[in-house]
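Quick one: structure below, then a few questions.
Of the protein chains in this complex, one is absent; all others appear in place.
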Amino acid sequence: MAALGKDTLSTLRGVGTATLTMQLLKRGFRNVFIQDATPLDPARCRFAAEAYTLRFIPMREDLSRPEVLGDPEYPPRKAIEDIPPGQVMVVDCRGDRRAGALGDILVTRLSKRGCAAVVADGPMRDAAAVAAVGLPVFCNGSAAPASITVHFGADIGRPIACGGVAVFPGDVLVGDTDGVVVIPRALADDVARDSAEQELLEEFLIGRVRDGHPTTGTYPPNEDTLAAYDAWRAARDGT
Amino acid sequence: MAALGKDTLSTLRGVGTATLTMQLLKRGFRNVFIQDATPLDPARCRFAAEAYTLRFIPMREDLSRPEVLGDPEYPPRKAIEDIPPGQVMVVDCRGDRRAGALGDILVTRLSKRGCAAVVADGPMRDAAAVAAVGLPVFCNGSAAPASITVHFGADIGRPIACGGVAVFPGDVLVGDTDGVVVIPRALADDVARDSAEQELLEEFLIGRVRDGHPTTGTYPPNEDTLAAYDAWRAARDGT
Amino acid sequence: MAALGKDTLSTLRGVGTATLTMQLLKRGFRNVFIQDATPLDPARCRFAAEAYTLRFIPMREDLSRPEVLGDPEYPPRKAIEDIPPGQVMVVDCRGDRRAGALGDILVTRLSKRGCAAVVADGPMRDAAAVAAVGLPVFCNGSAAPASITVHFGADIGRPIACGGVAVFPGDVLVGDTDGVVVIPRALADDVARDSAEQELLEEFLIGRVRDGHPTTGTYPPNEDTLAAYDAWRAARDGT
Amino acid sequence: MAALGKDTLSTLRGVGTATLTMQLLKRGFRNVFIQDATPLDPARCRFAAEAYTLRFIPMREDLSRPEVLGDPEYPPRKAIEDIPPGQVMVVDCRGDRRAGALGDILVTRLSKRGCAAVVADGPMRDAAAVAAVGLPVFCNGSAAPASITVHFGADIGRPIACGGVAVFPGDVLVGDTDGVVVIPRALADDVARDSAEQELLEEFLIGRVRDGHPTTGTYPPNEDTLAAYDAWRAARDGT
Amino acid sequence: MAALGKDTLSTLRGVGTATLTMQLLKRGFRNVFIQDATPLDPARCRFAAEAYTLRFIPMREDLSRPEVLGDPEYPPRKAIEDIPPGQVMVVDCRGDRRAGALGDILVTRLSKRGCAAVVADGPMRDAAAVAAVGLPVFCNGSAAPASITVHFGADIGRPIACGGVAVFPGDVLVGDTDGVVVIPRALADDVARDSAEQELLEEFLIGRVRDGHPTTGTYPPNEDTLAAYDAWRAARDGT
Partner (left out) sequence: MAALGKDTLSTLRGVGTATLTMQLLKRGFRNVFIQDATPLDPARCRFAAEAYTLRFIPMREDLSRPEVLGDPEYPPRKAIEDIPPGQVMVVDCRGDRRAGALGDILVTRLSKRGCAAVVADGPMRDAAAVAAVGLPVFCNGSAAPASITVHFGADIGRPIACGGVAVFPGDVLVGDTDGVVVIPRALADDVARDSAEQELLEEFLIGRVRDGHPTTGTYPPNEDTLAAYDAWRAARDGT
């Protein structure tokens, strides 16, 4: 797996998911935004990190028992101690809302271990306590029952589905108040660079709209608007 | 299209949607409340305005491209500059949660142009920024992808479906923390008048319940309660 | 119906639903958490109480009319005046989001009558006003239309479905920020006792994780951790 | 419960559900057609009968056990032996597709006991064998698991929801290849009479359309078409 | 609107929808297959024709009345008499299963008028009688209630959504036992030509597989397989 550019993740932390999805659309990608995963705490949700994947399948009564949780090789428990610092834990819950993917004890441990964020297309258990841990967490609500109530932990480190999107280990995920976008790893450097550029342009454009310009000719910008942008940018950069 | 009574909209701004749906039910209308459109900011969501409609259909890869956004005749862009001041932009997104109907630049422009509110049965892009604009906005969540990711703008000014309800241009929409009710235009004056009356009665009734009266005989009121109401109202009106 | 242990409800008010669902899972119960019922006000949602049930069926135009609301024998109105103090009103709305189960006048009356909480797998009308009453209320959102818009009140005091879970009159419901768990009445005393024990253990365990212990061996606890817990507990209890 | 007119059921057996729903719509009823209940065998599905109701609620592991099936008072088993001959068994399965409402042994017994039909908003077990019994059966597919896998039998003889429609004991249900319509009992005589009349008219009208008449003026009929109908009818009746 | 090539429709009548969707995928189109529209009679479902569109929106009690059906300008009735011979009637029902889009009288008239087929993302009324008319009809089941029970006819000749796909008047629709594909009009000639070619190749390839060739190298074909295909084709064409 090729290394990411050294500024890619830090650049992406400053870029919104609306910008990123537009950059991906321009490259032909329409299915990159995880459905139904919203931040538990909108005030602490910005992150950009490489994906570490955990996959649940439907429970089976003889396997999905409380005893399995004590097995250090049970994938959902192994994942907690194995995820490399700085990565985001991405969990395939098949969108099932009936049981929590993780609870506050496990998320506390992830936080101690330097995990960047948690993203699941399922709920959290004791979501208020999970939110209090302080990690960015994206999920589809809260549910008290433990994961083994409806899931069995199948494996870690495999490609998964999360919120209708393919997530491969090493893909770059970025989250903000809107939710989470998945950037295929090979595109992350390029997308980071172009997104930073787009955000600067949009900062200028919304200012124009606030000043009373119509959207026609402004958004997207025509040549006059782009010339004004170049001037604004030059002034801003002190050039 | 007949003009609305001159106080109709201002009266309706002071009436709750619970009251309005009851007035419409009494006239035989059961399907008037837009499903799954909640206020982005409950503190700024009261509005009453005439409907201006925008309709999306499913995307087609050759049409739903970033380039189309620069065409001033593309209906979703034309709508932003064409909606008459004081009207509410109502968007038919077929309930699709995968892409934002509008983002903060367009909603900023709508606000500048005097638009009364935005109602969509789809999400907003960069919903936190949209909420910060200050317009009443009702939608079904947030989603970073642009509308062209899953939609194509079909037309403006046509009857639409929004949240399972028919909306005709010129219908009167009223929003509060519960959501949005659609009042067929021809009924708006009557409904406004009777709703104001109902709200006054309910103000009295909830006071009675707070004073310990049972709901039986109070809600709905029997003759004794109505007599007490008349007395209370007379006292209140200084008559 | 056998009486509950005298401390059962007060114990349960101090226990989280995550703990309770685990205790029930250990006893073989996987389907005890009401789906899609979240607290209107997370700051006022803790309760534990015996269930009083109300059941809606789909509306019929000749029965579901405003006039029926004035009949003191109409089950949804009779329920308001009949529910014994201290019980929780549990309403079977078939998950329908189109109409409110109850509104602020009825919930005000329930509060006056000493009702412990309201749980519905449907929305509330004028949900902001309902939240202001101060009772714990769990529901699936807000909807302005009155219940008779889509429901007819079938009966009270019968077993019902609520959020995909069976609720029998007299079952013990417990709510917190995650939602509501249904404890079959015959198990309530046992579950209360064991849950209090489990919560104490988890208080200890999360402290260990905050101190840097790995989850392996800690959660669930191995013998060493349990020995440390016994010591901690003895110290805490001053023994 | 007032008796039905003596020819009402036999008349209704000859009338299509499309006609009946139109007659009910003319009387203000829009929600009378059971959703998602299709005939197992379209060649043997015509029936008209009074409703006998059975209600399931979600399973609970300590109640929904194979042993309960041997209890003659368990409502789903009591229903089989209690339903009066000539009535239709209507089962509230909450639309759940995961388990069969009834299987071939129970439907065989219902057939022996003179039951008119079975209607459920859930699947049948061993649906091929159920179809072979020969009773009209309407359901939403086939599923091998027994009802106790996801249900508990709550009661019989109560108002229920079935496929989104209210069904009261004694209502008249009529089935054909399209599905099942529920006629409120008090309307059955009137609806039967007017439906027979409507069917005769439509037999004439479709003939006109087959002869090349445009639908304008024909369907619905204008005065000329009605005059032609009167003539056709008079000729047909030999008057 | 440019004319179609003279053999385009006849070629398309001989091509399967699986082939057509692959040709469209190769051109970048992933969303062209109407969801949940299956043939009423698989033995009579092949068609290729230009689209004529009809759009329903949700019913409104004062508009969706039986009386409206007698108005020759009511779009769903006007459509029946206005659709040009040889075109396919495509109906936007928003996927609603509660009411029939059309019934046997209207479909009989469409057949008389030379309509090529009917495609709706809603059910048919008296579906058995509709099937007996003999036109290719694709829909999502049967439902007895008339369209006005849940719909109002909004307009004809506008772009619509049908089964999650955009349909513009003049697009070419092709149906077979799998369902219906929508070919953007401008692509129809090209797609027709290349699809006929692909079908011939696949006829050869499935013969190879039946003869025991592995799929590797065969499907898709490698150079050897293509050489064998060229030989087979030359032999077949007598060249």
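The letters A, B, C, D and E name the chains in turn, as written, and every chain counts its residues from 1.
Here is the rule we go by: a residue touches a chain if its C-beta (ideal position, glycine included) is under 8 Å from a C-beta of that chain, and two chains touch if they have at least 3 such contacts.
Source: prediction; values computed, not measured.
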Among shown chains, those touching the left-out chain: A, D, E
Given A:I160, A:L173, A:A188 or A:I206, the one touching the chain that is not displayed: A:I160
Listed residues D:G28, D:P84, D:G114 or D:G141, member touching the removed chain: D:G141
Residue among D:G16, D:P75, D:G100 or D:P220 touching the omitted chain: D:G100
Residues belonging to subunit A that touch the chain removed from view: 28-31, 57-63, 94, 152, 154-155, 158-161, 164-166, 184
Hidden partner interface residues of subunit E, rising order: 16-18, 20-22, 25-26, 30, 32-33, 35-36, 38, 42, 164, 176-179, 181, 202, 205-206, 209-210, 212, 214-216, 219-220, 222
Sites on subunit D contacted by the missing partner chain, in the whole complex: 59, 66, 69-70, 72, 77, 80-81, 97-98, 100, 103-106, 108-109, 112, 125-128, 141-146, 148-150
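What we mean here is this: only the chains that are shown with their structure count from here on.
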Listed pair (B-C, C-D or B-E) duplicating the A-B contact set, over half by residue number: B-C
Chain whose average C-alpha position is farthest from subunit E's own: C
Interface numbering overlap (same over half, different under half) for subunit B and subunit E: same
Magnitude of the superposing rotation for subunit A and subunit D (Cα, nearest 5°): 180
Residues within subunit D bordering two or more other chains: 30, 164
Chain-level touch network, classified as line, ring, star, complete or other: other
Pairs of chains in contact (touch as defined earlier), listed by label: A-B, A-C, B-C, B-E, C-D, D-E
